[in-house]
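A single protein chain has been omitted from the complex, and every remaining protein chain is retained in its original position.
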Amino acid sequence: MTPSCPPSTAEAGWLRRRGGEIALWLAVPLAVALFLPEYYLLATHVAALGLFALSLDLLVGYAGLLSLGHAMFFGIGAYTAGLLAVHGWGEPISGLLIAALVAGLLGLITSFAVLRVQHLAQLMVTLGFGLLVFEAANRARWLTGGDDGLQGMVVSPVLGMFEFDLFGQTAFFYTFVVLALCFIVATRIIDSPFGLTLEGLRENPKRMAAIGTPTAARLRQAYVFAAIFAGIAGALMAQTSQFVALETLSFGLSAEVLIMLLLGGAGHRYGGLVGAAVFVIARDLLSDLNPQYWQFGVGGVMVLVVLFAPGGVLGILRSLRQRLMPVARTSTTKAVPATPATKGGTA
Amino acid sequence: MMKKAGLLAALALAGASLANVAVAADDPLRIGVIATFSGPYADYGRQFDAGIQLYLKEHDGKIAGKKVEIVKKDTAGPGPDAAKRFAQELIVRDKVNFITGLDFSPNAYAIAPIVTQAKIPTVVMNASSSAITTSSPYIARVSFTVQQDSAPMAQWMLKNGIKETYVVVADYASGTDAHNAFEKAFAAGGGKVVGSVRTPMNNPDFSAYVQRIKDEKPQSVFFFFPSGVMPPAFLKAWKERGLDEAGIKLFATGEATDDSYLQATGDVALGLITSHHYSYAHPSELNKKFVKNFYAAFGKEMRPSYFAVSAYDGMAAIAGALEKTKGDISGDKVMEALKGLKLESPRGPIEIDAATRDIVQTVYIRKVEKVDGELVNVEFDKFERVKDPAKEAQ
Amino acid sequence: MSIALTTTGLSKNYGALQVTRAVNFSLPMGARHALIGPNGAGKTTFINLLTGTVPATSGSITLLGEDITGQRPDQRVKRGLARTFQVTSLFPELTPMQSVTLAVCERLGLTARWYKRTGEHRAALDEAAEILAQLRLGHVGHLLTRTLPYGQQRIVEVAVALALRPRVLLLDEPAAGIPSGESAELFEVIAELPEDISLLFIEHDMHLVSRFASRVTVLVAGGILAEGTPAEIMANPEVRTVYLGNSEGHA
Partner (left out) sequence: MLAILLTVLFDGLAYGMLLFLISIGLSVTMGMMGFVNLAHGAFAMFGGYVATTLMQRAGVPFLVTLPVAFAVVALASIVVERLLYQRLYRRGPLDQVLFTVGLTFMSVAGITWFYGPSQQPVVLPAFLQGQVNLLGLEVGIFRLFLVAVGLLVAAAVVLGVERTRFGAKIRAAVDNPVMATGLGINVGGVFALTFAIGSGLAGLGGALGIQILGLTPAFPLKYLVLFLIVVSVGGLGSVGGALLAACVVGVIDMMTKYFLPEIGSFIIYAVMVALLMWRPHGLLGKKS
């Protein structure tokens, strides 16, 4: 609404746009380290699951796909990193990259089937693949340890310097830094023409085909990205806990990560992170309070969010902001400048 | 350089938390319980909790003169990731002196490296995979191993003229362990396993498997399923298809007739012969007192199962060890004291093997009968001082 | 070469049901051509066949001298064929600016690029802004599409299609659903479309047809009934019978 807004340099614009975010990303680990060092483990858990939920957001929140089998990629990433570490490849960063590669490959392979179908069928096909991979891992006891889990991981210090300690300090900072890097990449993706294309596909795939988008190819690309991020999240979880459980591949985890994302708010960059934090912390607090009936509380939180905060925690924040500042009634998304007049009077 | 610094910092911190070796007398004894308190297996945690509470109630809430504080962590079923995190949190945040509980084997395996690193004595109250005690020198077990309960069944069957059997197990790690231990013991005594099947864990209907057995007509069937919903479903299909009438004899481990579930399983369990280390109907004075106090504390709705008795014995083992160390709770001393510890348990005499830190106990052969209108496992034969066969073999 | 689009014997059957019957049609370069016909005549199906959303049973389609019969919809768009939809088909949660940018990016082959922000593709943004300004949407470019009045949404339809720089533009009832008093703005926009775009549009209102179209094709029951200038068509007795709802004229 301010056509007279002066064209700013890229640098200044970037800082103005991202300054608050950067401060937040620095403040959070600092706060954990200073005030809550005994919560390193919980924070690590939140960070890894947050990345996992973020990866699902690319599919569900942005591209408008459905998945109840996303744990398949998380688990394959975890097992890849785990098996590498068991068999002498303990270097964590290369482990992450290899896990990402393997998960991405699995994403590519399964995408052909998953993208052939829509709606409920898509939900069920992803669920079916997830269950098949779970069963395969359960059967391959010689490789995965079956339901006893994969034991005997030996993970080298990060960068050869930081050993994983009992208190989870290294694990936390390692996970947090990887999360931050992935988040930057994800932000790039979301802000890119490709990201905009995904939103277009979510809003109206028919119209996307009519403007000449090869829709299947774009969705496949998104699916592979999501698989890669999920694989990294799984690998992080494996390396920091030095153990891989069969449950990392389970339907339960697939459902949980969807719940986290919806709690936080799908289609927001921070939806997955906020949702993972809300879910994990709520579960931790409630189950410490009452180990038997905490599920009632978690279920209650979910029901209340749907009833009173449609669109998740971030959804309600956004609509509150819009109500308070009607001027901001624009798409809060992203990088396409809101006003076509940003380039001043030249138009 | 950095690596060393990090390590030193970690060690310093660890020292701080573990340095309370010489605890002041008024410091409480903190015990972390990692178990399943919610979800499909919530009964496990409930039984643990009852066993622990009963022991504490009988001892004024104290062990070795110290007030006991219990910190419960819910894994909601098999959840090694969660268990591992909980173990770390219990040690770092809650500063516990002992870790116990541990119903699922994967959960116990997952925490092994943690308790080793932190030197926290850990008493396994159920998880029954054989190698758990070998995975850390700080783990002792007061429950049983799958092999320990399965192999005696094979021996008893052989002794009673059964030379041929068909094995049915649930398709998971313990099922495989039970299968292998049973088959080994059975073959060693000249028996022959004529067929076997591993059923999926989420399988609700056993009729196809039972039909197949009926058509193959083996002399007998041995099965192993985890406590809970699978045994009743299998037994129902067994009765419905009339396999008893077909003359096929049925044997199982005591999980099939877990006291927690037996009454709900119903008459289909009648006559089933099982091998196990505990029946709440064990006819000793100590057990009668245990059951009486248990009912008094928690009501008759809940029978004490083998989970409750292991939890009770777990607390007794911790108390016994601390008695030997004269209250010293340093990990190495406690573990030393646990080795060779002998206890009189409601289930009978038990001992923690000095070499393996695993339990040595009597395994009973029982039959399901109706006593005063209730289904109970009536013990009628036994194998004394049974060690874990998997470790014996090594 | 002065023909933009041709169909030869284009047919579509659903089982025994023939919805398009051997249509031979050609659209000259720079044409302003209207497609009319009663409800159910198969007008939208014909458009769908041209764009490839519905595969043809037989016959062929030639676009700018190239046979596109076997191509996917997106491939046809790349060769210069764009369309709008009868029932508004937009991106409700995106702004017009984003929607048009999306189309521009697609034309420029940028939509697979994930490593550079859209904001850094200045040329694409400038072009999108220009299109919006041209179509008098500049002042609403930043609002969510779903919040716009329907008339403006119809114009966004056209804007998105124009962003593809089509050689042939198919407008499926561009004014559908707009109260007649409010359609003026839309038709001004259509009248001002660049002349080198060949235009085929479906429209019911003969008054509008005669104002904008130089030629008219009448489609009835999937086949071409008549073709000519608006005046010729209006004078055609067969067409009149069809439009008066009396079918005995050509039964």
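Lettered A, B and C in written order, each chain numbered from 1.
Rule of thumb we're sticking to: a contact is a pair of C-beta atoms (placed from the backbone, for glycine too) under 8 Å apart; a residue touches a chain by one contact, two chains touch by 3 or more.
This is a predicted model, so every value here is computed, not measured.
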item: Chains in view that touch the one left out, judged over the entire complex; value: A, B
item: Among B:137, B:228 or B:327, residue touching the chain not depicted; value: B:228
item: Contact with the hidden chain (one of B:187, B:208, B:354 or B:371); value: B:208
item: Contacting the left-out chain in the complete assembly, out of B:260, B:310 or B:345; value: B:260
item: Residue among B:65, B:189 or B:242 touching the omitted chain; value: B:242
item: Touching residues on chain A - with respect to the absent chain; value: 60, 113, 116-121, 123-125, 127-129, 131-132, 135-136, 139, 251, 255, 258-259, 262-263, 266, 292-296, 298-303, 305-307, 310
item: Where the unshown chain meets chain B, residue by residue; value: 38-43, 46, 171, 197-205, 207-209, 211-212, 215, 228-229, 232-233, 236, 239-242, 260-261, 263-267, 301-302
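Keep this in mind: only the chains that are shown with their structure count from here on.
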item: Dominant interface by contact count, named by its two chains; value: A-C
item: Most distant chain from chain B, judged by the mean position of its C-alpha atoms; value: C
item: Innermost chain, where centres are averages of C-alpha coordinates; value: A
item: Where chain A and chain C are represented by their mean Cα positions, the distance between them in whole Å; value: 40
item: Set of chain A residues in contact with two or more other chains; value: none
item: Contact set on chain C toward chain A in their complex; value: 51, 53, 72-78, 82-83, 85, 89-95, 97-99, 101-103, 105-107, 110-122, 124-126, 128-130, 132-133, 138, 141-144, 147, 160-161, 163-164
item: Complex contacts: residues of chain A adjacent to chain C; value: 1, 10, 188-189, 191-197, 199-200, 203-204, 206-207, 209-215, 217-218, 221, 225, 329-331, 333-343, 346-347
item: In the complex with chain A, residue positions of chain B that touch it; value: 2-3, 6-7, 9-10, 13-14, 37-39, 42, 45-46, 72-74, 78-81, 84-85, 88-89, 91-93, 105-106, 109-110, 112-114, 117-118, 129, 135, 171-173, 176, 200
